[in-house]
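Input: one structure, supplied below.
Left out: one protein chain. Kept in place: all the others.
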Amino acid sequence: MKNSLDTGVTKGKVVTAVLSKDLKIEMRSRVVTNQVLPFAGLVMVMFAFALDNDDVLQRVAGGLVWLATLFSLFIIVQRSFAIDTQDGALDSLRVAGIDLSAVFFGKAIALALKLIALEIVLICGAVLLYRVDLTASGLVLLVTCVLCATSGLAFVGILYGGLTAGAKGRETLLPLLLLPVVAPVLIAATRATEAAFGSGGAQTSEGWAWIGLLTVFTAVFGVSGSLAFGSLIDE
Amino acid sequence: MKDAGFIFGSYIVTLGAILMFAVSTLRRAKKSAQSVTDKDKTWL
Partner (left out) sequence: MSQVSQETSPTGTRATQAIGVLALAVMAWVVASGLLLTPQDVVQGESVRIMYVHVPSAWIAYLAFVFTAVASAGWLISKKHSMGFDRFAGASAEVGVMFMAITLITGSLWGRLTWGEFWQWDPRLTTTAFLFVTYIGYLAVRRLEGSVEQRARRSAVVALLAVLEIPLVHFSVVLWRSLHQGATVLNPNGDVKMDDLMLFTLFSGVVGFTLVFIWLVLHRQRTMLLVDVADNQGLDLAIVARRAEGPAN
């Protein structure tokens, strides 16, 4: 994987180039804003239909926010790599001889930004639809939780997205591979969000232990992703 | 024996699964082996 030629391009430049490419594609196609966001919003409304009880909804609001995020994650990752494998765009990146771990970080940051935008809307939706109360100290915990959990999700999303990129049947394979991996994020982020929301009488301070777990997760998959991503798409 | 259904059931599931796996493996081997020469069978 250390086959990067001396192209005179620094790693930072590659990261920003890939990042701005992915964001530009989103700005022009508006897939996240026009399709994924309405989808996630619909999921939130559907949960309300299914659970049909204000107290229950308030209690499980944190979990529903993160479940809706996970479902959207699959779609966004799928979409991101579908564009990259079309017309051999990914092959061109490989031929360019640039550091592929920089491509990994660029794509992961782009994905994280899209997810954060989505989560802000979902959390606002939870506050409005599910009548959740949010205190100032809860808000601090919530912001930290969103940042840590989202970067973890972005790393595994891009890693496994690269693994299945270009393969037949990836639409069904990606959720199968990703769901077990992101289970710790779902558990930790949900508990932290519940603490922030004060669901079920939870204290805000209870949430911080989970932030630690999220940080470990993000670090583990950030490092392993930057190591493995190159060899996965380099074939 | 009390709860015989559960106990015999678990033995049948265990042994049945192993047997099915073994039979399907041998079958697949036989099917593929027809076109393979002994030179490629490194274990012989």
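Think of it as A and B in the order they're written, each chain with its own count starting at 1.
Convention: contacts are C-beta pairs under 8 Å (C-beta built on N, C-alpha and C of every residue); 3 or more make two chains touch, one makes a residue touch a chain.
Nothing here was measured: the structure is a model prediction, and the numbers come from that model.
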item	value
Full-complex contact with the absent chain, from A:113, A:147 or A:220	A:220
Hidden partner chain, touching residue among A:37, A:109, A:123 or A:163	A:163
Chain A residues that touch the omitted chain in the full complex	159, 163-164, 167-169, 173, 176-177, 179-181, 183-184, 187-188, 191, 206, 209-210, 213, 216-217, 220-221, 224, 228, 231-232, 235
Missing-chain contacts mapped onto chain B	1-4, 6-11, 13-15, 17-18, 21-22, 25-26, 28-30, 32-36, 38, 40-44
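By definition in this document, only the chains that are shown with their structure count from here on.
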item	value
Chain A and chain B: spacing of chain centres that average the CA atoms, whole Å	42
